[in-house]
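In this view, the complex is presented without one of its protein chains, the others remaining in place.
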Amino acid sequence: MSKGFNYRPFVVLAVLLAGWHWALGLHHVESDTLAPPGKVVAELGRLILDGTVLVAARQTLLATLLGLAAGSFLGTLIGLISGLAQPVALAIRGPVEVLRPLPAIALVPLMTITFGLGLAMEVYVIIFAVIWPCIILTQSAVRAVDPRLLEVADVLELSWLARVWKIVLPSVRPRLIVMLRFVGAIALLIAVTVELVSNPWGLGHQMMIAEEGFHPDRMLAYLVVITLMGWCLNWAFVALERHAFTPRLNAN
Amino acid sequence: MRDLIKGFAINTLSIGALIVIWYGITAARLVPRVFLPSPAAVWHSLSTGFVSGTLLEQTGHTVIAMLAGWFLCSLLGVVLGSIIGVWPLARLSLGPVLEIFRPMPPAAVIPVAIAIFGLSREMSLIVVVFGAIWPALLATVHGFSAIEPRLKEVGAALEVSPQAFVWKIALPNATPDIIAGMRLSMVISLVLVVITNMITGQVGLGSLVVLASRTFDMAGLYAGLCLLAVIGMVSNSVLQFAERWLLSYRQ
Partner (left out) sequence: MAAGQSIAFDDVGFAYGAIPILSNINFTIEAGTISCVIGPSGCGKTTLLRLVAGFIRASEGAIRVSGKVRTRPSRDVAVVFQDYQRALLPWRTAYENVSLALEAAHVPRAERRERIEVMLELVGLPNHARKFPAQLSGGMQQRLQIARCLAQEPSILLMDEPFGALDAMTRAVLQDELLRIQQKSALTVMFVTHDLDEALYLGNQILALKSNPGRLGRLVDVPLPYPRDQLATKEDPTFLHMRRELFSLTHGGHQG
């Protein structure tokens, strides 16, 4: 189509915002269910200035990153081992097939009984949510390693560890980074959800309080913050992908 | 087919092994009963629940809500995705806007939906559709935009009409992506049904799990979890089967 600046999405956004503003003005419902965009921005500014948003955001981010780190590490490890050793893959296949489709959120009550409310419980739920996709994706990444390279490893009589470290890991690295972006989004989703459902902690909890306290402007401000956090996380992983996929010519 | 049976056998075996291990742990009392009831207790809870009909009702509500949400979001996602995929103007104007909303964790709209619709089933359906539409939508857009240029030329050389191009070339070409997206949508759909159900407390497996935990009915809690796992597994296998059948041409 046309070259140059693509202004169209901005038109769509402007129309959406105007429609939002106008619809609320028309129905006078703003007081306790929804707020117009202007009020949301003002409330967001207030929340940033008095720091409550930052505290909540840090809590959510902490849980997300801890769960993501632990879950993806464990999942990748299990995926690597089972991708390389057929018997292990067969042994874990059943449990993986059974536990993977179980919505992690359904574990919240159980986890709460076991670990109580707080950071630990949230992190465990995230680990549970993240570990299965990591196992599956790592397994398939390992299986996609060029068999020719593994034959090279055989010919060179590399040890098992050297084989993993020098051949398998470097060749699965790009896929693992893509996987990280995928499960990163899951981790944030689960963190926010656990907070919404029960955990008195983080952005999700603040948002639920705002809703229950009939502060629609605050509720929507938190929604904006959560979305922003989703972007930032996504953007960080995209940057990581770029970095990892740029061929380095002078590796010294 | 033989692969399928073999895979099924292996899965059954290892799930059986899992239950045996579970039994061993509880029989040896390695973990307090409060945290991990025995398989027999869970089985008992399941069977009495189904005999009395309450469990059946809860399962039914969850499954129906999941299917309704999935069906709606697949339909909307594929239609919207096709429009965006086929019509460059729509792609240019809506594509970036979708990119803005996509990283939003779907559950975060729950409070907003509650504020507008209250703790109702409609609220739940809307949350499910809003959250689960993304995979179907984005996969459809991708399937349409990633069309093999050679096939476009084949269409051009045959002077295929635009409608025929969509039906005969673009849509079948996008089918693998669309099915993959719809499978993911189903997973998200179940997750969101459970979440909204936990929050609203209406009849369903999500509220069952919450109530069971409040009364420390661990067998009931595990029974709910087992049912959710089964629902997830069955729905996924059905779609996987459909996928294989639809894409059998790929060998």
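Think of it as A and B in the order they're written, each chain with its own count starting at 1.
We take it that a residue touches a chain if its C-beta (ideal position, glycine included) is under 8 Å from a C-beta of that chain, and two chains touch if they have at least 3 such contacts.
No experiment lies behind these values; they were computed from the predicted model shown.
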{"item": "Shown chains that the omitted chain touches within the full complex", "value": "B"}
{"item": "Which of B:A68, B:I116 or B:V160 contacts the chain that the document leaves out", "value": "B:V160"}
{"item": "Residue ranges of chain B at the interface with the undisplayed chain", "value": "148, 150-151, 153-154, 156-160, 164, 168-169, 172-173, 175, 247, 249-251"}
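The rule is simple: only the chains that are shown with their structure count from here on.
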{"item": "Distance between the centres, which are taken as Cα means, of chain B and chain A, whole angstrom", "value": "18"}
{"item": "Of all residues in chain A, those that touch chain B in their complex", "value": "1, 6, 8-9, 11-13, 16, 33-34, 90-95, 97-110, 112-114, 185, 188-189, 192-193, 196-197, 204, 207-208, 210-211, 216, 219-220, 223, 226-227, 230-231, 233-234"}
{"item": "For the chain B and chain A complex, residues of the former touching the latter", "value": "10-18, 34-35, 88-89, 92-97, 100-101, 103-112, 114-116, 187, 190-191, 194-195, 198-199, 205-206, 209-210, 212-214, 216, 218, 221, 224-225, 228-229, 231-233, 235-236"}
